[in-house]
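I have placed the structure first, in the form of C-alpha cells, so that the comments after it can refer back to it.
Note that one protein chain is taken out, while the other chains of the complex remain in position.
Presenting chain A:
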Amino acid sequence: MSGPRYERTRRQDQHLIGFECQACGWVSFPEEKRTCKRCGDAPAEMTEVQLQERGEIQTFVVQQYLPDDIETPQPVAIVDLPQAGEGEPARAYGLLTETDLEEIDVGTEVVARFRELFSDGERPINSFKFSVPREEKA
C-alpha cells in the first residue's frame, strides 16, 4: 500500500494541526473538513488550530495478536490532544512507544514523539507515536 493517501493530511500528521468548528467547538483531526461530525453544520466554518504535543490517555488496550510485521505487545490508546490555545481537545488513536506497560493507565499523560510509523513500500511514513514523558520516568 502506498501513494497519495499519505500526502493528503501530511501537514496535519507532521505538525499536529486540527480544525475547530466555529458552531460547536468540535475539533477535527487530522482531516480538514467542511462538515461537522458533532453538530452537523454544513458548510461548517472550520478554523485551523494548533494542538499540543502533550496529551492524555482516555482508554487503551495492549495488543497481543497482530499481523507479523507489527511488534507485540503493542499498546494502543485513544488520546486527547489539547489545543495550544483555548478550546476542546482533538481525540484520536495513538500507538504507544518506548513506554513500559505498567506506566500506562486511563488518565496517563503522554507526549507525542515523531517516529516512522511504517513503510509504504517505497519510503517511511512518519508521524507521531506517544510515550510517557521521560522526566516522569523513575
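Note that a contact is a pair of C-beta atoms (placed from the backbone, for glycine too) under 8 Å apart; a residue touches a chain by one contact, two chains touch by 3 or more; residues count from 1.
The definition used in the following text is that contacts and distances are computed from a predicted model.
Q: Given that one chain of this complex has been left out, which of "Digeranylgeranylglycerophospholipid reductase", "Polar amino acid ABC transporter permease", "propanoyl-CoA C-acyltransferase" or "glycerol-3-phosphate dehydrogenase" is its protein name according to UniProt?
A: Hidden chain identified via UniProt as "propanoyl-CoA C-acyltransferase".
Q: Take the complete complex as the reference. Which residues in chain A touch the chain that isn't displayed?
A: 1, 5-6, 9, 13, 26-27, 29-30, 37-38, 58-67, 70, 73-74, 76, 78, 88-89, 91-93, 95, 105-106, 117-118, 120, 125, 127
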